[in-house]
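Note that one protein chain is taken out, while the other chains of the complex remain in position.
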Amino acid sequence: MAVLLAENIYGGYGDSVVIQDVSIRLEKGEIVALVGPNGSGKSTLIKTIYGVARLFKGKVLFEGRDVTGLPPEVKTRIGMSYVPQTYNIFPDLTVQENLEMGAYIIDDPAKIADRMELVFSIFPDLKVFREKLAGELSGGQRQMLAVARALMTEPKVMFLDEPTAGLAPKIAIGLLKTLIRIREETNIPMLLVEQHARRALQLADRGYVLVSGRIAVEGRGDEILSRKDLQELFLGIQKR
Amino acid sequence: MPDLLSLLKDPLFIDIVVIFGVYMILSLSFNIEYGFTGIPNLGKVLFYAIGAYVAGVIAAWIALRIAAFTPKTPAEGPAYCAYGAPQTITEVFKTNPEFAIGVFLLSLIIGAAAGAVLGVLASYPALRLREDFLAITLLAFSEIGRLITRTEWWPVCAHYGIRGIATPFAWLGEYSRTIYMFLVLVMAALMYLLAEKLVNSPWGRAMKAVRDDELAAEVYGKNPARVRAQAMAVGSAMAAVAGTLYAFYLGSIMPDDFMPIVTFLAIAMVMLGGTANNRGVVVGVAVLVLVDRLFNASVLERKFGIPLPDYLANSIAYLKYVVIGMVIILILIFGPQGLIPEKPLKTPVVEETKKRLKMLARKES
Partner (left out) sequence: MVPTLVYTVFRAVLDGLLEGSLYALMGFGLTIVFRVTRVANFAHAEYVTYGAYAAYVAMVAWGLGLIPSAIVAALAVAAVALASDELVFKPLWRRGSTPLHFLVASIGVGLVLRFSLQAVAAAVPGYLNIRLPRFPPTLTVVGGKVAINVVHAAAPLLALSTTVALHILFTKTKLGKAMRATASNPTLARISGINVIMVRRVTWIIGGLLAGLSGFIISYYIQANPEVGWNFLLWMFAAAIAGGFTFYGTILAGLILGIVGQVAIILAGYYAGITTAYKPAIALVIMVLVLLFRPEGIIRIQSLGLRRRA
């Protein structure tokens, strides 16, 4: 059974439909890359599934349960987790408080402490800066904190919206490697939106290519990468 | 037509029309600043007061010079604050047509100029502050102004106020206020035309551009600071004109006539009619001026034969502000466009583009 199943999704903002008839699934322990050119609707798709953007039509199943139309806070409560692309930290709170807010839905302090230890073991930098205001962190540290915050709830699935956006290549690769490590240690399935298609498909198990709000191609990461007709997409993006 | 004549002489009718004209100008000026340029001038009443006080000071001072008035008992402040001065001032208005009309025109010009200068000065914070803090700052300016007029005898007679001013037609006797009423209406119409002309000019488009996206406006070569200062200058000059017209109508200028509630009333009028829409403002002003003047126990009883029970008679004057508050809230929640929504821009280029697009569409099908 797929951990997450989104079927025939139509989504967007206000009255404009951006996502048209998109179906995706996420199996246990899988990293799935969602790639595509600028403006193809990658972020909108995630937002629609999570309930931040508007869902016009379609169905979302999480662990077999119908979660269509549930507000984001409820989705988080039942084990989903989401790292937005921008505004993904609380800049006026300290690093530690950001993590505590990530664990808002957990009541047991011992469990929060455990999660925090785990998160600090993955991102040792954050432990050093735990008393610092999140707004004063560097770009790379902010993205780490954003991922760490989303990990605090012990999620059963994670959506990551371009966590490497705006990072220097070295730092971006380091963050992606950390994501693989997180998957190995926790077995959390991840839906990863990436601007950098080649990089994402190399590390992902499977991938979807989104073009103009529709799925153009889907399949195993290496399969998509080897397709000749898609080279332009990867090159076009790599040139940027 | 005895009915029409008696209506034209009816003080309540004159009152409603004059207040309509005055608030018309005041609301149009608020619309230029807020509706079109995005400056929330919560200090509007300050510029209105400037116009009124300039008129009062000039008229009172010149009138007393003409009458060679010296106060019997030395007064605090200028001679026109003294006991007996108001009667003398009124007397000069009644007997000296050249003075009455001349001083009226002079006050309009000087008042408008003073308003414009003050408006440019007050636009300075508009460059540095976020909208909501800017609103509070401008409100604070207007309260500082009122504090000064309440306290200082030079040149505004503090809480006693400047009294004895009459309309520029006082020498005509019976119909002087009726004629003045028409003059105010003509002024309001002129201001309306001026406002329409301004907001439909390239400058009006620059104001909207600054309102909607300052950065983009700057990229396209508009200087937001200058556009704001200009909007404040024009808006404040208009508000001062409204104040001058009001001063000559009312005859006495008191500090507590210039409380923030005047600003709030103008805001409610603009919002009710439709922000960034001058036609809407006319409707908004008409409705709320009627509310303002008819929520009055003695008017209701004497004019319309509707007697109010005691408890309502005492409180109805307050209830009108409850209505005004409700208007502000309901418009914001249910129809921020107001009664008449903002029109899209009309320029030759836009029209031409629309025509070509239509032709293209026809060709394709």
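Residue numbering begins at 1 within each chain, and the chains themselves are lettered A and B in the order written.
What we mean here is this: contacts are C-beta pairs under 8 Å (C-beta built on N, C-alpha and C of every residue); 3 or more make two chains touch, one makes a residue touch a chain.
These numbers come from a predicted model, not from an experiment.
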- Note on the structure: Visible partners of the omitted chain are A, B
- The one of B:L190, B:I306 or B:I329 in touch with the missing chain is B:I329
- Query: Which one touches the absent chain: A:V52, A:A148, A:A172 or A:I215?
  - Reply: A:V52
- Just one of B:V186, B:V219, B:L290 or B:L312 touches the chain that is missing; which is it? B:L312
- Query: When the complex is taken as a whole, what residues of subunit A touch the one chain not shown?
  - Reply: 50, 52, 71-73, 76-77, 82, 84, 87-94, 97, 100-102, 104-105, 133, 135, 149, 153
- Query: If you put the missing chain back, which residues of subunit B would it touch?
  - Reply: 40, 125, 128-133, 135-137, 140-141, 143-144, 147, 150-151, 261, 264, 267-268, 271, 310-312, 314-316, 318-322, 324-329, 332-333, 336
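One rule holds in what follows: only the chains that are shown with their structure count from here on.
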- Calculate how many whole Å lie between the centre of subunit A and the centre of subunit B, each centre taken as the average of the chain's C-alpha atoms. 55
